[in-house]
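Only a single protein chain was left out; the remaining protein chains are all shown in position.
What follows is subunit A.
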């Protein structure tokens, strides 16, 4: 599903070269929940950006859904992101001038869906994250945890194949973090592939696969077989 082989990413300035990723190889299969940990500057975000087609890579091979993404132009990459990838950001990245309904609507409009279908999807996903009653509220009227749940609804509304989460709990307190994590686990159990970058080892352990990036390389690969997670709606709310 996601196949990176010997991916390198070099940031070049006039004086220095920085190798953000070196011979980075990773396979992610459909339905995986992969957590990515690593120290600051290790290349986690670069990996996530490349995986999410937010950034290009310097060398190597990257197949996403069996498509060689290095051959895509900017417009095709945008379309690919819109149709197949959902993003969850550490800072939620909701658009402050739009209410929750309109925030979830943004990627759906890029998808070109008709108004009725967009409305159904928005209401369904806001309902799924427990915020249907607040769809006319602005992001600033919500708590951090609620904002992140809106961001999750936005990411899921396009029915993506992958969900890329960049420190999704980084700006949340422990209780909110657990709630969001439970939501992600629930989403994963319903079939969406998730790659989550996190600093929190406890949360990372809850993923079905755990990888660590160090100096731009996958330094550790660990598969978690069993874990007991409560994904009931009460735990999510």
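Structural remarks
Just so we're on the same page, a contact is a pair of C-beta atoms (placed from the backbone, for glycine too) under 8 Å apart; a residue touches a chain by one contact, two chains touch by 3 or more; residues count from 1.
The rule we apply is simple: contacts and distances are computed from a predicted model.
Hidden chain, UniProt protein name from the list "3-isopropylmalate dehydratase large subunit", "Molecular chaperone TorD family protein", "GNAT family N-acetyltransferase" or "FtsX-like permease family protein": "FtsX-like permease family protein".
The chain that is not drawn here is touched, among residues A:10, A:63, A:111 or A:132, by A:111. Of the candidate positions A:68, A:91 or A:174, contact with the unshown chain belongs to A:91. From the options A:81, A:121 or A:206, the residue with contact to the chain not on display is A:81. Think of the hidden chain as still there; on subunit A it touches residues 45, 48-49, 52-55, 74-75, 78-79, 81-83, 87, 89-91, 93, 95-99, 102, 105-107, 109-112, 138, 154, 158, 166-167, 170.
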